[in-house]
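The complex appears here without one of its protein chains, the remainder shown in place.
Order of writing sets the chain letters: A and B. Residues in each chain are counted from 1.
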Amino acid sequence: MVVLETAVSMFIITLLAYGLYLYSIKVTKSFAKESKEKPLIYACGEHITEKEALLADRHLFTTIWNEVFKPLYDSLRGKIHTGILNDWFFWMFLALIIAYTIIIILGGVGG
Amino acid sequence: MVNGISETLMLIGETLIYPGAVFSFVVAIFTQWFRRKAYARMQNRMGPTYTGLAGTLQPFADYVKLFFKEDIVVIRGYAKLPAFLLALAIGALMAILLMLPISPYSVYAPYDIIVAAYLLIWPTLTLAALGFLTPSPYGALGSSRLLTLTIAYEVAFLISILTPVVLASRILGAQYSLYLSSIYSWLLWTNPVLVPLMVISLLTALISLQCKLLEKPFDIPEAEQEIVAGPFTEYSGPKLAFIIFIHDIEQYVNSLIIVFLFLGGVAPFVEGPLWAQILIVAIKYIIVVLVLTWIKAMVARFRVDQAIKMLWKYIVPLSLFALIVSTVI
Partner (left out) sequence: MEIYPPSLVLAPVIAIVSAFAMPLIGLTIKNRRVWDTFALTITTIVLILSGLGYTLVRILGKPFVYLLGGWPPPVGIVYEVDEFAALLGFVSAFVIWLVTIYGVKYFDPDEDGVEWYYTMLLGLEAGVLGCIYTGDVFNVFVLFEVLSITSYGLVAFWNRRGECIEAAIKYSLIGALATTIYFLAVTFIYASLGTLNMADIAAKIRGIFFPVTGEPYGNVALGVGLFLALSIWAFTVEAGVAPNHFRVLDAYQVSPSTVAALLSAVAANVGFYLLARYLITLLSGARAVESIVNAGLIIVLIMGLISILVGSFLMIVQSDINRILAYSSVLNYGYVCLAIGLATPLALAAALFHMINHAIAKTLIFLTAGVYVKAAETRSLDRMEGVGRYAPLTSALMVIAALALAGVPPFNGFVSKLILYEALLEANLAPLVIIIILSSALSLLGYLKIIYHVYAKPPMKDYGKVEPPGAMLWPMIVLAALCIILGVASPWIYDIFIEPAANTVFETDKFIEVAYELAEKLLAGVRI
């Protein structure tokens, strides 16, 4: 049961590493001074507000991904997922016809 | 299933000492030193010299320094969750070591390559999650870049390591297990038909590994000039030490996988003495690290869309070609 053994091993190491982290913050607390710059958001030499520091959803994963796969998405979203029933029916019936043809040809019936 | 106390103890011992925590730490330090030294020499610099013999202890000193620095938690950030995720990632990477032939008692089962694949993806996702757990735009941007890249290179890397596994399983009966495939993989080089497939997947594996390690030309998610340190911008102290450790240990584990699956592991000394086997694996490991460092020193950074296009246009199709051929051959 390889899953169990790797899980046990992963669990042990995780505990060990997390314990080390807890030990580290315990030790450092005793001699480190609390830094005062923590509450400030500092970017490119300018202080910005919290609202400015947020990213909109469309900037998150999709910008790069969208650009690289632009042709794919253009056809997927613009031509297929249009929200118009006629377009949908076209693709759905295409599927039906293809299924039908595959069954007729591969099944070798109707001859 | 772990049967009996002695096997359980064996498992714990392997996890903690060899090839687990202690040994990995030593290897991580050595790898980091070697990489830094080689990289520096390629650029006509000296590299670490001060601590230890020829600077060998410099990474250790760095770890100790980072470990005892203050753990700064930014406002609206999380304190313990990132540390726990990092600990999980380290655990995932070390668990893979148990499936490789370097551990004296390897765990294996049919189809365990899938488990290994999941464990291999885990650290990358952790690193990406780190960026999203800070309110910093650099973190979020770096993470979104990392995730966009992840999809390309993890797929390429998995396809590449699947090729020898599929070949070994279909021809030599390795049952899609990482351990058995590692043991039999050297036999694949003896068949001239399979050599081109192995070469192609070795190349794609090396390139996608370079991307996995976020080294040049793929260091886009942590491009200093653009987004500071990307996902790791807001992390300091022990968490940063963990992040660097994950980087080293990723290089160690993935290079070992390449050594065993592609370069034949203990190959010329399959029957030979133990010291020769250890030596040959070490030499192959150093060669892999050296090649990766050499790529790093040689090239400049890609733009993000260039990198993704290159991965999707050349690396993924090439590796997929090798995989498809290996399933039908």
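Criterion: contacts are C-beta pairs under 8 Å (C-beta built on N, C-alpha and C of every residue); 3 or more make two chains touch, one makes a residue touch a chain.
Just so it is clear, the structure is predicted and the values come from calculations on it, not from any experiment.
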- Task: Please work out which displayed chains the absent chain touches and list them by label.
- Result: A, B
- Note on the structure: The listed residue (B:Y176, B:F218, B:Y235 or B:Y285) that touches the chain absent from the view is B:Y176
- Touching the unshown chain, chain B contributes residues 76, 110-111, 114-115, 117-118, 121, 125, 128-129, 132-133, 135, 140, 147, 150-151, 154-155, 158-159, 162, 166, 169-170, 176, 320, 323-324, 326-327
- Query: Which parts of chain A are in contact with the chain that was left out?
  - Reply: 1, 3, 7, 50-51, 54, 56-58, 60-62, 65-66, 69, 72-73, 76-77, 80-81, 83, 85, 88-89, 91-92, 94-96, 98-100, 102-110
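The rule is simple: only the chains that are shown with their structure count from here on.
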- Between chain A and chain B, the Cα-mean centres are separated in Å by 21
- Message: Give the list of chain A residues in touch with chain B in this complex.
- Response: 1-18, 20-21, 24-25, 27-28, 32-33, 35, 38-39, 41, 43, 50, 53-55, 59-61, 63-65, 67-68
- Query: Can you name the residues of chain B that touch chain A in the complex?
  - Reply: 1-2, 11-12, 14-16, 20-21, 67-76, 83-84, 86-88, 90-92, 94-96, 98-99, 107-109, 112, 115, 119, 135-138, 140-141, 144-145, 147-148, 237-239, 242, 304-305, 308-309, 312
